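Dropping the structure in here first, questions after.
One protein chain is absent from this view; the other protein chains keep their places.
Chains here go by letter, A, B and C, matching the order in which they are written, and residues are numbered from 1 within each.
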Amino acid sequence: MADLRVEINKLKLDNPVLTASGTFGYGHEFSDYIDLNRLGGYLVKGTTLHHREGNPYPRMAETPSGMLNAVGLQNKGVDYFIENIYPICSQYSSKAIVNVSGSCIDDYVACTEKIAALDKIEAIELNISCPNVKQGGMAFGTCPKSAEDVVAAVRKVYPKTLIVKLSPNVTDITEIARAAEAAGADSVSLINTLLGMAVNAETRKPILSTVTGGLSGAAVKPIALRMVWQTYKSVKIPVIGLGGIMNATDAIEFLLAGATAIQIGTANFIDPQITVKVVDGINEYLDRQGCKSVNEIIGGLIL
Amino acid sequence: MADLRVEINKLKLDNPVLTASGTFGYGHEFSDYIDLNRLGGYLVKGTTLHHREGNPYPRMAETPSGMLNAVGLQNKGVDYFIENIYPICSQYSSKAIVNVSGSCIDDYVACTEKIAALDKIEAIELNISCPNVKQGGMAFGTCPKSAEDVVAAVRKVYPKTLIVKLSPNVTDITEIARAAEAAGADSVSLINTLLGMAVNAETRKPILSTVTGGLSGAAVKPIALRMVWQTYKSVKIPVIGLGGIMNATDAIEFLLAGATAIQIGTANFIDPQITVKVVDGINEYLDRQGCKSVNEIIGGLIL
Amino acid sequence: MIKKNVLDMIVIDNQELSNNYFLLKLAPVDSSQSLPYAEAGQFVEIRVDKSPTTFLRRPISINFIDFDNNELWLLIQKIGDGTKALSQLKISDTLNIIYPLGNSFGLPEAQKSKLVLVGGGVGVAPMLYLGKVLFEKGYTPDFLLGFRSSSDIVLMDEFKKYGNVHITTEDGSFGEKGYVTNHSLLNEPIQKIFTCGPKPMMMAVAKYAKENSIECEVSLENTMACGFGVCLCCVEKTTEGHVCVCSDGPIFNIEKLTWQI
Partner (left out) sequence: MIKKNVLDMIVIDNQELSNNYFLLKLAPVDSSQSLPYAEAGQFVEIRVDKSPTTFLRRPISINFIDFDNNELWLLIQKIGDGTKALSQLKISDTLNIIYPLGNSFGLPEAQKSKLVLVGGGVGVAPMLYLGKVLFEKGYTPDFLLGFRSSSDIVLMDEFKKYGNVHITTEDGSFGEKGYVTNHSLLNEPIQKIFTCGPKPMMMAVAKYAKENSIECEVSLENTMACGFGVCLCCVEKTTEGHVCVCSDGPIFNIEKLTWQI
């Protein structure tokens, strides 16, 4: 039984297994399947200042070893979260992290300020990489300058752990990571979804109402792993790795490539118990490899 | 029996089915499996001015619905091609297109000049997107300025059909496509492989000798399709689509998204007869849909 | 809320019914475990292990539960790779399901006039279990089942156990010719209609119900990624905005929908 504790700046996690925003609801939806307290933490769904209806149906297309989504940040807004969800989150010992989205800097800031007031939320994840909204979202995350601006603005109002979630739809993700770091981010998480598209040949129509959507799932793992490795080598703040993690072995690969913690997204849809299986699998691996702490393998890739 | 003929600038193809460079050898290796003359054409393996040994073994890792390769342009050089392969290519009526690579502009130009002298080679594909070589390769294809420079230099010495192969590892592929167009490209083909990585958790080592490699196969199809669609809308020259095409339906999706021709890569490894099956499948589709010519569906996505 | 279970099931029967329908009968692998209760209209999410092109689970309605024999029945149409792989399952193969999911049909307090259960094609699936539940409440449901042709008709003998069965076929090869909405049964007094089937059929049924002020519930089949309300992919636009078909549905009263009927 190895020591699984990791730290993302001030945020102390019992283990490195988190869930990816937008794939885990508000967490409590999984209470029939797993003991939520066994997770290091969970990212609640993308939260915006105001209520958002999201994009029209259809929003999903299955692809080889993956899926496209075009949810478009449907959520009831930050006030709804505070009133109705926060009290539930507070019942779990596992750390809830709020994924904050916005269409302009002011919205990000206003939303963050409200979350900052919540005692039991020790960290936020700033989503500057959503490919499914017309304004803001990914636009912030594909250019170092705008990434820096939004992170700096949020940093001013947020004293707790600030994680910035990066888009993979860029030429050089390390450039954006360094911009986030320079603007005061405590950690970067990557990757959000890759922009993709699906077509129905018979009807000649796009499958998604929005034509393009975000690709996630096993298919993206090689790309995510590469980006985590590149980013790990180019920033000093801890990296949180995600993208296509389907089992414990995948998670371990991300830890070896430099991730201090990992997030599980799409895999929750296929196996709603996968998160705790990954916690167990990491434990077994560390025992098998004779490691006393998970920190021994973080970034431990042998070249 | 619909009319399958398409044109890529001066290059006239009997049908839109081509093969992707590096996945089809020099073509004749498939003569046991298929009648090569049934293809629109085939892209011969990446050819450089000088002989290249490529990267050390291991060069391949299987990934979910895809694979990573790190071949690194192993080839015997353009003179070898001219002496030993060109005579074989000339026996087929199907068009051979040479994929030209280099590590500096002079090499691209010198290699192109030699190919330009070959009567039966009516087109080249300029590979400015190989992720597996240290110098040149993808570096040319991830910045509009350098893409423009190399395309312009080659354009000067190459009067026949010049196709430029684009890298998907960029923030905005249409920007690079427009740069290639501005520099005189007759067509752009996309996508080359996505930069990825694979790790062996038990040994803690990267699987590829080069750590990172290029991702291809079904997994990348949604990304490729999206890029083809974006590029189709933003340039006037014909687009050649590829990336994860595994069957006729996939090929048709690319045609609908705006590809005038398509290339089949990794799928050749799994079914060496797939190319002719795709030709047949496109034909059946057009008949079923009551189309007289394949040109009726190119870019025919209904929004 | 009924607890959702992730269950390993064993195939105890897999029968090719007419044309491309098959009936899959499952029991818990652990035979000492009895199938938890589920309500009519709920569905399961099946993990399809041996189909390389099937990444996500597949939602399938509960066709029938035989609690005495601890059997779960699923009536499935071969559509694509996922359902084809399921059709090839052999006795004693195992598969993993999430069970039960979604809301359920609203059962009336008392039967006043006809309760009509309209199923079209594979949409007849949830009607069998619903019919049984109604039957056990002492009601007499009327099944109105529409098929392409006589060769598509499935589970007739089962439906007959729980109510009156009325059939339409598009080609007239059995029962009344035409669509379910043309069937003479609809001329009689109806208390409530429950329907599942192709969207155009459900819209026609909903239209009929609306015009005749009959209460009507439909079972939607929006494409799903998770099946339990966390991905927000399966949404239907309702009078209350986007709601999840998998968790707020799949059963909706037509009054809540924004269908243009």
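In this text, a residue touches a chain if its C-beta (ideal position, glycine included) is under 8 Å from a C-beta of that chain, and two chains touch if they have at least 3 such contacts.
What you see is a predicted model, and the numbers here were worked out from it, not measured in a lab.
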item	value
Chains on display which the left-out chain touches in the complete complex	B, C
Sole residue of B:16, B:66, B:144 or B:222 that reaches the chain not shown, by the stated touch rule	B:66
Chain not shown: contacting residue from B:74, B:247 or B:283	B:74
Residue of B:217, B:258 or B:281 touching the missing chain in the full complex	B:217
Chain B residues that touch the omitted chain in the full complex	22-25, 29-30, 32-33, 45, 53-54, 56-67, 69, 71, 74, 217-218, 266, 268-273
Positions on chain C where the hidden chain makes contact	49-52, 54-55, 85
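Operating definition for what follows: only the chains that are shown with their structure count from here on.
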item	value
Separate pieces, if any, that appear once chain C is removed in thought	one piece
Longest centre-to-centre distance from chain B, chain (CA-based)	C
Distance from the mean Cα position of chain C to that of chain B, given in whole angstrom	47
Computed distance of Cα centres, chain C from chain A, in Å	36
Per-residue overlap in chain B, given as positions that touch at least 2 other chains	65
Chain C, residues touching no fewer than two other chains	none
